[in-house]
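Yeah, one chain of the complex is gone here, protein chain that is, but the others are all in their spots.
On to chain A.
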Amino acid sequence: RVSSDGKPPKFQPPPKPVIIDRKTQKEESRFLSPEFIPPRGRKDPLKYYIERKDMIQRRKVFNIPEFYVGHILAVTTANPLASDKCSRFVGICIQRGGTGLGATFVLRNVIEDQGVEICYELYSPRIQAIEVLKLEKRLDENLMYLRDALPEYSTVDVNMKPVPRMDHEEIPVNKVQVRMKPKPWSKRWERPKYNIKGIKFELPEHKMQAAQKWSQPWLEFDMLREYDTSKIEEKIRKELREELGK
């Protein structure tokens, strides 16, 4: 290069790289626990606001991790009758129900050939710790059909170590197709009302066709049944961010 005075050109340091931390930004706004979203109804929103304040108060003291149906959790509860005064249960979360402070989740495991399901309340003061051992979503939001599936699909090792999470971005979806015990089942899972994608139906073709008789194709077009929660969710997320950030 031609310099102006014959001296070597002044050293220009390269511009500093600007690091935009998109990962932490995305994580905050992505997940909202389903019990925060109020159901559709004619109740006064003040009731839900007060409940949310109590829920936030509990969350400040006790950490409730983000989890979905299909995750493997270990829960320690206080138990006055046990020798350690606490008892630990490991299982797959098959259902998350309820709204507000009464929100529950059901963990299922098979212990010594006996299927065990325990329904815990998220905000109960008896719960001392909730650990997520394995993160994986499933194809459905309700895994009640595991009761009628072969027991190998519900067994979880009690002494399992927490699987380290590879990425802070996506939760993997386990597309396993579960094999069922022979009929009768507790519910007719092949019917379209349950809309289950995670079962490998080994029923004959005419039975699957007969189950489609109960399908209601017009329900998808019934516009008044849709509950659009995007605006409500935004407000609640903002509220949570403000309160928990303090």
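Operating definition for what follows: contacts are C-beta pairs under 8 Å (C-beta built on N, C-alpha and C of every residue); 3 or more make two chains touch, one makes a residue touch a chain; residues count from 1.
Quick note on the criterion: contacts and distances are computed from a predicted model.
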- Going by UniProt, what is the name of the one chain that was not included in the view, given "Septin", "Origin recognition complex subunit 4", "AP complex mu/sigma subunit domain-containing protein" or "Large ribosomal subunit protein bL17m"? "Large ribosomal subunit protein bL17m"
- Residue of A:D21, A:D84, A:E205 or A:D222 touching the missing chain in the full complex: A:D222
- Task: Out of A:G41, A:P80, A:P164 or A:G245, point to the residue that touches the absent chain in the complete complex.
- Result: A:G41
- Message: Counting contacts across the full complex, list the positions on chain A that touch the omitted chain.
- Response: 41, 216, 218, 221-224, 226
